[in-house]
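Next up is a structure, given as structure tokens.
So, chain A:
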Amino acid sequence: MNWTEFLAMGGYAAFVWPSFGLTLVVLIQNIRAARRLHATAREEALRRLDAGRTQS
Partner candidate 1 sequence: MPRTSALQAMTLTYRRDLVLAFRHWEQVAQPVVFFAMVTTLVPLALSPELNELRQVAGGMLWIAALLAALLGLEFLYRADHTDGTLEQMLLSGQPLGLLAAAKTAAHWTACGLPLVLVSPLLAVTLGVPTEALCTLMLSLALGTGILSALGAVGAALTLGLRRGSVLLSLLVLPLAMPALIFGARAVDMAIQGEVARGPLLLLGAMCVLSLTLAPFAVAAALRISLE
Partner candidate 2 sequence: MNWTWFHKLASPPHFYRIAGRLAPWFGWPAFLLIVVGLYGGLVLAPADYQQGDGFRILYVHAPSAWMSMFIYSTLAIAAGIGLVWRIKLAHAVAAASAPVGAWFAFLALATGSLWGKPMWGTWWVWDARLTSELILLFLYMGLIALRASIDERERADRACAVLALVGVVNLPIIHYSVYWWNTLHQGSTITKIGKPSITSDMLWPLLVMMVGFTLYFAAILMTRLRAEVIRRERDASWLREGLAR
């Protein structure tokens, strides 16, 4: 497996690698965003429930 040849992608490296790179970035960011949304929702809900508890 010739690494230089692989990375060069037959001369199309400037287009192939950014495509795959962009795809990976978007996929990973979506995972992080989804998890962050969930975590924030949980925190807020728990905080509100606690506040409700101490009041009642």
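We adopt the following convention: a contact is a pair of C-beta atoms (placed from the backbone, for glycine too) under 8 Å apart; a residue touches a chain by one contact, two chains touch by 3 or more; residues count from 1.
These made the cut because all candidates are chains of the complex that A comes from, given by their letters.
Because the structure is a prediction, the values reported are computed rather than measured.
Undergrad: State which numbered option touches chain A in this complex: 1 or 2.
TA: The single touching candidate among 1 or 2 is 2.
Undergrad: Going by the contact rule at the top, pick out the chain A residues touching candidate 2 in the complex.
TA: Chain A reaches candidate 2 through residues 1, 6, 9-12, 15-16, 18-20, 22-23, 26-27, 30-31, 34-35, 37-38, 40-42, 44-46, 48-49, 52.
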